[in-house]
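What follows is a single structure, and I will ask about it in a moment.
Note that one protein chain of the assembly has been removed; the remaining protein chains are unaltered in position.
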Amino acid sequence: MPKLSHVDGKGKARMVDVGRKKPTRREAIAVGTVTLSRDAFDLVRRNQVAKGDVLAIAQVAGIQAAKRTWELVPLCHPLPLDGIDVKLDLDAGRCLVMIQASVRTRAATGVEMEALTAVAVAGLTVYDMVKAVDRAALIGGIRLIAKRGGKSGYSASS
Amino acid sequence: MPKLSHVDGKGKARMVDVGRKKPTRREAIAVGTVTLSRDAFDLVRRNQVAKGDVLAIAQVAGIQAAKRTWELVPLCHPLPLDGIDVKLDLDAGRCLVMIQASVRTRAATGVEMEALTAVAVAGLTVYDMVKAVDRAALIGGIRLIAKRGGKSGYSASS
Amino acid sequence: MPKLSHVDGKGKARMVDVGRKKPTRREAIAVGTVTLSRDAFDLVRRNQVAKGDVLAIAQVAGIQAAKRTWELVPLCHPLPLDGIDVKLDLDAGRCLVMIQASVRTRAATGVEMEALTAVAVAGLTVYDMVKAVDRAALIGGIRLIAKRGGKSGYSASS
Amino acid sequence: MPKLSHVDGKGKARMVDVGRKKPTRREAIAVGTVTLSRDAFDLVRRNQVAKGDVLAIAQVAGIQAAKRTWELVPLCHPLPLDGIDVKLDLDAGRCLVMIQASVRTRAATGVEMEALTAVAVAGLTVYDMVKAVDRAALIGGIRLIAKRGGKSGYSASS
Amino acid sequence: MPKLSHVDGKGKARMVDVGRKKPTRREAIAVGTVTLSRDAFDLVRRNQVAKGDVLAIAQVAGIQAAKRTWELVPLCHPLPLDGIDVKLDLDAGRCLVMIQASVRTRAATGVEMEALTAVAVAGLTVYDMVKAVDRAALIGGIRLIAKRGGKSGYSASS
Partner (left out) sequence: MPKLSHVDGKGKARMVDVGRKKPTRREAIAVGTVTLSRDAFDLVRRNQVAKGDVLAIAQVAGIQAAKRTWELVPLCHPLPLDGIDVKLDLDAGRCLVMIQASVRTRAATGVEMEALTAVAVAGLTVYDMVKAVDRAALIGGIRLIAKRGGKSGYSASS
């Protein structure tokens, strides 16, 4: 029967000990979206067409947040990271900002939380920049789409 | 015509100057969800029934993240905060962890980003604790549901 | 009957809301000690006599930690601070480093935790510098000795 | 004759260079206590009996602080950590909250400061939650009780 | 005779207490430069002409650093900030990136350090992006050019 890795037999929290695991090459890829009103979306798109900074700032915020995951998520391990990519694309049909983050490490534990944190904070940063014109923006669909390395090896989901 | 408050006429980023705004009492309430598999949901529920720590840790992580919003979201102002509430509830029918955060301040700018950040990081913390048993968990529906104070006064959305 | 201010009726954690309290002038003074072996104490004293940096570094670490109290103690409010003093003195008779911190603010809540955090981190910093020569050093006696401002007005204990 | 590792020949501060030391498996265990009034102790115990959050929050605060030791203690090295355990127990006879933290790493330097920092910040967090009902709480007895790995191998003290 | 405000009569460090000063509107403007090789300068300029991200990232890094000044500079006060502007311009004749930062607050102490920190960190970020192609880049000329508010009122220097 499966168990929550972060709680002990009494339901108390614990950090998983990774001291018996060897450092291996690992990667995790996460995605998420910010759904905007048509007006807000058009402003972001116009900024992008004019090569403005909106998406660049959200991208940088996502990269920086990935590095601070262990400060934000209490039971995460501090990890060295080899690389972080954060990408934001616009889907004009659905008024979506689509965010994807991939994080790579050589460590004894995975970087799923780092990739998800990058997506979440990039999304929050987009929200911050449109909130004055769109009170109904929504951040969603934050999930892992691929993971490489570690016990479970490669896996991808759509 | 509406404009993005955080970019100047050339599309370059800027922090909004709030120096001409008076500090007023403000509140923002945000919500979000973590969708779990039935198995993962049952583990969280059982932990909760046994008064385990899973939701308590996520709540604390949300409170702490609200205080660090200005470090995470590049164009946010550092603000004193009067109160932060983060609440997590379980919806067994839909296998959802429902998160709600409300943040209050007396400041020259609002606390929407603080409430949204609390929700996002509480959601990431739940994800972290179930990720070993649920590879398809999803964080979503992060949005503002009410805002009080500031120029636009009270407003609530469902 | 007294209650814990940081838990609700169900025992769940909460941050106290200070939104109805007016900012007032407040101060808190805390103390603590690091007990050293005679050898370690003599090294610290000799460093001090030679106007070395050991106590200066611990003092600075204490000042910096006071400013970060709200990051460390989950239910503390982020506060502006007016002044922080940290002082370290040597008690040769008892081989003690005596630490005292006072913190001042104009805010809606007190700065006891800031003063106590300054003392604790100054003590940890002293410990760090002597640990190679004293495996039995002990940090203790961390407590509040005076508090001014707020509901309860002035009070001092010895 | 012993010397302070963190000061040079002139008494000036320095960070110890660990570049010639190989990473090895290391562990450190530290303890400390918070002494409460009978009333405050009973409130904490009742919260615990009701499976409330007081000790869980202090535990999480301790885990998070261990990870940030290098930010707090100026001459500490930033380290990857394999595992952190923080445990709080109640001693009703003496009205004590007893805190124990163990930290494990594979690194070129030890984790004594990480274990001690976890204890100190867990203690501060307990203090924060009782301070409204107990003005005389005291954090003390913070010391190392065991250390494994590194030059000096295993050792334990009581 | 003038004295160092941050040391006491014995030469020991102290944080200036601003508790007797009223919050007033204050601004500080600082500048600095990064001197590049012709090759590196041309790469930055071309990136800028192509509306790439180099200067946008340095700008954001500067804004974020201003908010963290009190964490970096030990005796600085934590302050609420009303606005931060960071601007980077290219001087092709001299192969310079020119950085200017202005910071505004309503507080009991000035924001010179915040403006200077923004300039320094924006400069470090430019350096980071060109360092692979220019081993001789130089960050310099970091100084205050104007200050408004506080005891000394308006002043500007060139």
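Points worth noting:
As written, the chains take the letters A, B, C, D and E, and residue 1 is the first residue of each chain.
Keep this in mind: contacts are C-beta pairs under 8 Å (C-beta built on N, C-alpha and C of every residue); 3 or more make two chains touch, one makes a residue touch a chain.
Not measured: the values here are computed from a predicted model.
Although one chain is omitted from the display, it touches the following shown chains in the full assembly: A, C, D, E.
Residue-wise, the contact with the chain that is not shown comes from A:R68, picked out of A:K21, A:R45, A:R68 or A:R135. The chain that is not drawn here is touched, among residues E:I29, E:V54, E:I84 or E:V97, by E:V54. Listed for chain A, the residues touching the missing chain in the whole complex are 25, 56, 59-60, 63-64, 67-68, 78-85, 104, 106. Interface residues of chain C with the unshown chain, by the touch rule above, are 50-51, 53, 56-57, 59-61, 64. Although one chain is hidden here, its contacts on chain E can still be listed: residues 2-7, 10-13, 32, 39-40, 43-44, 47, 50-54, 56-57, 60-61, 64-65, 68, 71-76, 112-113, 116-117, 120-121, 123-125, 127-133, 135-144, 147, 155, 157.
FYI, only the chains that are shown with their structure count from here on.
Counting the residue numbers that touch the partner chain, chain C and chain D have more than half of them in common. Chain centres here are Cα averages; for chain B and chain D they lie 30 Å apart. Among the residues of chain A, those touching two or more other chains are numbered 12-13, 50-51, 53, 56-57, 60-61, 64, 71, 74-75.
Judged by the touch criterion defined above, the protein chains form a pattern that is neither an open path, a ring nor a star, and not fully connected either.
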